[in-house]
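Sending over a structure as structure tokens; questions will come in a sec.
All protein chains but one are shown at their positions in the complex.
Moving on, here comes chain A:
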Amino acid sequence: MSKIEKHKAYWRQNIKYLSILLFVWFAVSFGCGILLKDFLNRYSLGGFKLGFWFAQQGSIYVFVVLIFLYMYLMNRLDKKYGYIDN
């Protein structure tokens, strides 16, 4: 694989990870916490209405997980393509 192709393949994979993670980012906050709130509020999680829980708790937990997941995926990708500084 030439340098340029390698570069392109790496970037494509990065964009793929970004799209998936940002989809989840959008789904938990704007989706579950805002647009679907009224629907989800019919269900409950312990003492929380579900939509309310997503808006004030759940989305934040997912955000933290997303960033660490991205870090893990990218570190793995960097290693695969040898883009690592010593």
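Basically, a residue touches a chain if its C-beta (ideal position, glycine included) is under 8 Å from a C-beta of that chain, and two chains touch if they have at least 3 such contacts; residues count from 1.
Here is the rule we use: contacts and distances are computed from a predicted model.
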* To do: Quick one: find the hidden chain's UniProt protein name among "Cation/acetate symporter", "Amino acid/amide ABC transporter membrane protein 2, HAAT family", "Succinate dehydrogenase cytochrome B subunit" or "NADH-quinone oxidoreductase subunit K".
  => "Cation/acetate symporter"
* To do: Name, in rising order, the residues on chain A that touch the hidden chain in the full complex.
  => 3-4, 7, 10-11, 14, 18, 21-22, 25, 29-30, 33-35, 37, 41, 45-49, 52-53, 55-57, 59-61, 63-64, 66-68, 70-71, 74-75, 78, 82-85
